[in-house]
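Below you'll find the structure I mean.
All protein chains of the complex are present and in place, except for one that has been dropped.
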Amino acid sequence: MEFVRNAWYVAGWSKEIDAELRRFTILDEHIVMFRKSDGSVVALEDRCPHRLLPLSKGKRIGDTVQCGYHGLTFDCSGKCVRVPGQSNLPASAYVEAFPIVEKNDIVWIWMGDKDKANADDVFDMPEFYDPSWHAHQGEALHLKSNYLNVAENLVDPAHVSFVHPTTLGSAASENVPVHVVTEGKAIVAWRWIRDAEPVGFFKKFGGFSGNVDRWHYYYLYTPCTAVIDFGSAPVEDQIAEDERDKGVRIFALHFMTPVTRNYTIDRWMHLRNRAVGDEEASAAMDAMFRIAFNEDKEILEAVQAEEERPLKRRPIRIAIDKGPMVYRKRITELLEKERTHDIASDPTPAFIYHD
Amino acid sequence: MEFVRNAWYVAGWSKEIDAELRRFTILDEHIVMFRKSDGSVVALEDRCPHRLLPLSKGKRIGDTVQCGYHGLTFDCSGKCVRVPGQSNLPASAYVEAFPIVEKNDIVWIWMGDKDKANADDVFDMPEFYDPSWHAHQGEALHLKSNYLNVAENLVDPAHVSFVHPTTLGSAASENVPVHVVTEGKAIVAWRWIRDAEPVGFFKKFGGFSGNVDRWHYYYLYTPCTAVIDFGSAPVEDQIAEDERDKGVRIFALHFMTPVTRNYTIDRWMHLRNRAVGDEEASAAMDAMFRIAFNEDKEILEAVQAEEERPLKRRPIRIAIDKGPMVYRKRITELLEKERTHDIASDPTPAFIYHD
Partner (left out) sequence: MEFVRNAWYVAGWSKEIDAELRRFTILDEHIVMFRKSDGSVVALEDRCPHRLLPLSKGKRIGDTVQCGYHGLTFDCSGKCVRVPGQSNLPASAYVEAFPIVEKNDIVWIWMGDKDKANADDVFDMPEFYDPSWHAHQGEALHLKSNYLNVAENLVDPAHVSFVHPTTLGSAASENVPVHVVTEGKAIVAWRWIRDAEPVGFFKKFGGFSGNVDRWHYYYLYTPCTAVIDFGSAPVEDQIAEDERDKGVRIFALHFMTPVTRNYTIDRWMHLRNRAVGDEEASAAMDAMFRIAFNEDKEILEAVQAEEERPLKRRPIRIAIDKGPMVYRKRITELLEKERTHDIASDPTPAFIYHD
């Protein structure tokens, strides 16, 4: 499986990375990460160029990393600064270093062409900085499924009625059509279910006494970030589509890290406009998210297992698949773009015709 | 590994299948089976044509099956009767349905060309309906070995002396020659051991005080059903070959289900002309069969493991191999027949020669 490389991926929550050398696997590559003495995060290729021992099996000497086999030592830029037993340092003795950005307690890594890494492209939302919103990091869901399957699920409001009937969805929405639009880098799939009983999640956290209008907006940013804007408001408030802040509104964020071709970590967290600062509410919500996301996990791992078996005929696509289809198309285009060199802008014409 | 498809295979004992959706793997295909409201057994391809989720992960809605991912719903013929979010039902939205016959508390499935499925071809024996015989279902032996190895073992009286010396055979028979004949669909390998001490099984269940004449008739019906007719009678009775009902006679039945290319389930049971209605005797016999069949399992799994390693030279065949060799030849012919189209009966000649 090829991966889109020119993109920021989540390497971990900030709290996962400390002074210790730790191995992470991202896009099927092994990376050793640690915080150097100034607190910033370093990410290096986790393989000594000599006998291939993972550097994560070595040890830190100040802000350098010493290989555990023969002591070759590398600085934070990946340059070799010592080869025991000899004084010269061959230019080929290096490990790759990866650009890192840390923001909102999340560590992002760039696995592609270093010239194209731009810290401004890292995902962000104004609600992270708005005191009327509460941000809470959840957990890391490990799925034996490729990231495309996981991402599809995150631009697919239709599955909620069937996979999460007691938490995030209900039978009331089974036949409500899904709208899909693209907004810049995001694919947005959404629907409103008007005048229905609150779903499990909002029965528990919404404090509603009667029917509600509820919404699901799935924003999927290629390749691997999803924001699910969902919420509810009392029917009598008759809120408009752009007045969602008036209701109980939650952003569930999913940061997918493709680990290997058939393994993905989905780090999930949420932002909410209620119960600000209330960590008991955070824990209770995590408990309900955990149930729901494990329902997804069971489905997505079973789908992966079937995809690895021979296809007997081509799968069908149906009306609700528009979001996933746009997503797959965008990924294919990004891969094609990275796989080839664009020479269309070459100022020299290929030939000049003289008649 | 190719499998013979135009044949009835045992999918399970009747008691293994109830109202729940359950996955079975047969000829390396996943099948979901359940009993519908009228008690009859339904077998469908266990993969939704949309996103490939196994239907066994979904739920029953009456006599239909609803996929657990997006709610596509299929009736017992495999036809799609609902696609949530749209009103049209594309013709390509179906799952395969497999013919089923249930007889003698055994569920048979047809994995091949549906036009060729004929319920009259399902294995049967008159003793199932004869009150002087007792039928008793045993267990399901799971073997990490391909069905050809398992089947060979069931048309091979010679192994009994060496693999089952304390239960079904004894050293007395080591050099007794094996006769092999074919009777219609059956390959029959048999031998009599005259005037010898009873083997362990008949010491326990035969009630003999002196030497016996004993017989082993192995009937192997291609591809996957075996009947082992074995028994003993006192030497002084001097019974002829066709008078076996006069002795203590047991039919051990083996129904092999090829699960994958290297995994087979052997469901075994027996019919006997003694201790009719005596369930204690049934349990005691099961205990002895269990010991014997686990002896086969150890051998057959070790053979499979060796077959998966490189061959250093071609294996040899010996005199006692006639039954297995006829069996392998028949399987090869059946596969060849299914792999090709027979056009010999085409009434239009390919060309007419005019001189």
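Per-chain residue numbering starts at 1, and chain names A and B are given in the order in which the chains are listed.
To be clear about the criterion, a contact is a pair of C-beta atoms (placed from the backbone, for glycine too) under 8 Å apart; a residue touches a chain by one contact, two chains touch by 3 or more.
Note that the structure is a prediction, hence the values are computed from the model and not measured.
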item: Sole residue of A:C67, A:V163 or A:I299 that reaches the chain not shown, by the stated touch rule; value: A:C67
item: Hidden-chain contact residue, picked from the options B:A275, B:V303 or B:L335; value: B:V303
item: Sole residue of A:R5, A:R35 or A:H50 that reaches the chain not shown, by the stated touch rule; value: A:H50
item: Option from B:A140, B:A275 or B:I320 whose C-beta touches the chain left out; value: B:I320
item: Footprint left on subunit B by the chain that the document does not show; value: 158-159, 161-163, 174-178, 298-299, 302-303, 306-307, 309, 312-313, 315-320
item: Contacts of subunit A with the absent chain, listed as residue ranges; value: 30, 45, 47, 49-54, 57, 66-72, 83-86, 90, 92-93, 96
